[in-house]
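Yeah, one chain of the complex is gone here, protein chain that is, but the others are all in their spots.
Let's look at chain A:
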Amino acid sequence: MTRKLTSPAMSKCILCYSCMLACARVNYRSHSVTRCALKIRTAGGMSGKYAADICRSCERPTCAYVCPTGAMAAKDGGGARLIKSKCIGCQKCVEACKINYLQFDDELKLPLMCTHCGICVKFCPHGCIKISEPKDGNGGEI
């Protein structure tokens, strides 16, 4: 089983962006929340609902299926991983994403693909997002 990010408790979200900042910091060496592989957004301003745009590790990852170079490689058990060296920046994966999660970084010329590393989960103060942990014999979450 591959690690899988989920957002089971977004009603607890306080919109602190700590998850996005952590991803930007650790995965993209960036201070900016615009360069990270997940997005917490509002629907109707701060008084509306808060939603998490995250990679849902589709069983049938269309982002991988449409990739002409194999840069977006389907993983066993669902989802895909990005092999940066193979990516030519065609953005077909972005167009194919079923939930419009995947964003393209014009400067990096790469899709901002989640690696399901779990750093965002570590910095979420309220457990709004979780990641399944394969080492856990019960398939539990951290």
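The rule is short, and it goes like this: contacts are C-beta pairs under 8 Å (C-beta built on N, C-alpha and C of every residue); 3 or more make two chains touch, one makes a residue touch a chain; residues count from 1.
As a convention for this text, contacts and distances are computed from a predicted model.
Hidden from the displayed complex is a chain whose UniProt protein name, among "Nucleoside ABC transporter membrane protein", "Transport permease protein", "Aldehyde:ferredoxin oxidoreductase" or "Cupredoxin domain-containing protein", is "Aldehyde:ferredoxin oxidoreductase". Contact with the omitted chain, checked across A:V26, A:A51, A:V66 or A:V94, is made by A:V26. One chain is missing from the display, and on chain A it is touched by residues 11, 14-18, 21, 25-26, 29-35, 44-47, 107, 123, 125-126.
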